[in-house]
Structure formats: structure tokens, C-alpha cells
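Have a look at this one.
The complex appears here minus one protein chain, its other protein chains still in place.
Our next item is chain A:
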């Protein structure tokens, strides 16, 4: 039996990451710690280095300096097959050269778990995940026939299937989403973020890039505000997303109102 679950043991740590392409520095000496159970959202203007940071944290790109640690292990020392069972990444996706069915795409999330053919359990998980994003009725549809927003939801279901934990399994998972809601209408934006928020509370490290500051104010437990390859501020939304900080980073002075229903701060420009 293991002792009490300690979140610190499964923290994601980045230490002094720097990443250059040619002369251009995309990430400049960034350090951070992400704790399981906290919904972290990343904000920043275009070109601030949000997607690059995500690539460094997931091992898609290798930093010239610095190191990423998952718990007590440096990321490059973890075999790719093991990584695939721990962390799921939804990046900004390309169109597919061959058409697949929605079920085929979601089943890819289970590939790290079966050899050549999926088990009944895998099929069950894939269906559950498809249902959790409200796309189960699209199961047999051709992926290419979906709208952009529907495609985003199917890809999210695929990543959820990849990180699915059977009941009783409390291993820590790491979820990275790069603008998962950019093509969704407001209802689904809130549905998806609520879903991700629930996942975050179940010992997952969740790292989501978004553009909407109000969504961050509403859902994030931790906000990372990035500017020019550096972290401008990191902490609770109310600490980090101040009028001064937003003006400094986005070059636009915001105003805050109080939401009449929830009493939260709402930003307008």
C-alpha cells in the first residue's frame, strides 16, 4: 500500500526553458509548476509563445536549455508508450488526407492500450467519451463531413479516451489542449470547459490555451499570462488578470463589470 496521495509527487515542473528557432527566441527562460487538481489556463496575445510552451511541456519540441519533469522523472527519460498513457495532447489539427469515420478517430485514443484490435472495454470507453462531448449520434458519420466545431469535439473525445481511467484508478494524468473551443458556439464552449473543469478536479494536470479572458475568469483556477516568450504573471485569475496587466500585454485598456448573476468580474473593452 502506498501512503497518502501527495500532489507534489506528480507535479509537472518546467525549469528555465528556453527555445529558439534561428535567431528568434520563442520561449525565454520560463519556469513553472502545475499541480494535479488545478485547472490552468494560458492567455496571451498572438505570438506570445503559448503553443510553443505547450510543445515544450509535452515533448513535441526539445528546449535548448532547461528541463521538463513529470513528477520525479525528466520527460525525455519516460518511454513514449508510457507517456501516451499518461498525457493527452490536443493540438491545432490538420485536415485528414484520408477519410475516417468518427468512431475510427476516437478509437485512436485507445491505441496505446490494445495490440491490433480493440477490446469490448476500449469500444465502451470510446463511446462514453464521444457521449461526454455530445457527439455519440455522429459515431458512424464520415469525419470529413463534420463542421469545424464538431471536429474539435471529436478530437477532444479522442484525447479523453486516451486518458480514461477505469473506476478506482487514481493515477495522475496530464491533459494539454491548444484552443479546444475556438470553433464552438457559446453553449458548447461552456459545456466543454465545465467538462474539463470536472476532469481537472479529479487529479489531472490540465493546461489549456484559450483566447477568451472572460472564460478564464470564470473557469480557471490558475492563469498563466504570457507575453513575448515569457510569463508575465501566474496565479489566480483575480491576481493575474488585472486591468494593468491586461493593458501591458494586450495593449488595450479593459473595464470590469460585476456579473449580475454570479458576482464575478466580467471584462469588456
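Everything below uses one rule, namely that a residue touches a chain if its C-beta (ideal position, glycine included) is under 8 Å from a C-beta of that chain, and two chains touch if they have at least 3 such contacts; residues count from 1.
Throughout what follows, contacts and distances are computed from a predicted model.
*Asks:* Tell me the UniProt name of the left-out chain, picking from "Iron complex transport system permease protein", "Formate dehydrogenase gamma subunit", "Acyl carrier protein" or "ABC transporter ATP-binding protein".
*Replies:* Of the names offered in "Iron complex transport system permease protein", "Formate dehydrogenase gamma subunit", "Acyl carrier protein" or "ABC transporter ATP-binding protein", the one UniProt assigns to the missing chain is "Iron complex transport system permease protein".
*Asks:* I'm checking contacts with the chain that's been left out. Which of A:58, A:132, A:189 or A:222 qualifies?
*Replies:* The missing chain is touched by A:58.
*Asks:* Check the options A:18, A:101 or A:228 and report the residue that touches the missing chain.
*Replies:* Looking across A:18, A:101 or A:228, the contact with the absent chain belongs to A:101.
*Asks:* Touching residues of chain A against the unshown chain: what are they?
*Replies:* Residues of chain A in contact with the hidden chain: 58-60, 80-85, 87-89, 91, 93-101, 104-105, 108-109, 111-112, 116-117, 144, 162.
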